[in-house]
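A short write-up of the structure that comes next.
Every protein chain of the complex appears in place save one, which is left out.
Coming up: chain A.
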Amino acid sequence: MRNLLTASIAVLILTACEREDREYRANPVTAETEEKIALSPLSGGPSPPVERRSGIGQGYEENAFHVAQGKKLYVWFNCNGCHANGGGGSGPPLMDDRWTYGGQIENIVQTIREGRPNGMPSFRGKIPDDQIWQIAAYVRSMGRNVRKDVAPGRNDDMHPAPAEQRRPPGEVIDGGQISPSAQMPQ
């Protein structure tokens, strides 16, 4: 009975490790996965467009290590040059809910691989495929589309101002006007 209890506790602890499980080598060396996505619901003929998704993306989206790597690579490969920190600039924002070319991870991966009209360059052959998946997983996390315990925290330098206890002492000014809410009869 006691052994059973110990074993079940050990199993419970181990399940937590999957959240940031990692492989040092992408094994085998990542060739491009075959993703077939439809950019529009229209297709020639009576049947809707055929899509094929490899399903590999889930492993990236549900893993804190991959998402955090994606966050690092997002800056290293200058994604923030156009998309800023997700708010958009010369490129569209990534943290809102509008996805011109689809918001599933395979769509984002294809967008990075192939490039898109009006400025998004193709990174095929420039970024190893597993890193493209990592970046896509991070982009998903910007729009709150990955699990909460997997998403990386926001950088300190993204806060609009230092926290109150880190700022110089404020001034105390006596007087001033009574605010309208205080003038109202209670």
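The working rule: a residue touches a chain if its C-beta (ideal position, glycine included) is under 8 Å from a C-beta of that chain, and two chains touch if they have at least 3 such contacts; residues count from 1.
Basically, contacts and distances are computed from a predicted model.
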Name per UniProt, for the chain absent here [options: "cytochrome-c oxidase", "Carbon starvation protein", "Phosphate transport system permease protein" or "sulfate adenylyltransferase"]: "cytochrome-c oxidase"
Given A:35, A:61, A:106 or A:130, the one touching the chain that is not displayed: A:130
Residue ranges of chain A at the interface with the undisplayed chain: 24-26, 29-31, 76-77, 125-128, 130-131
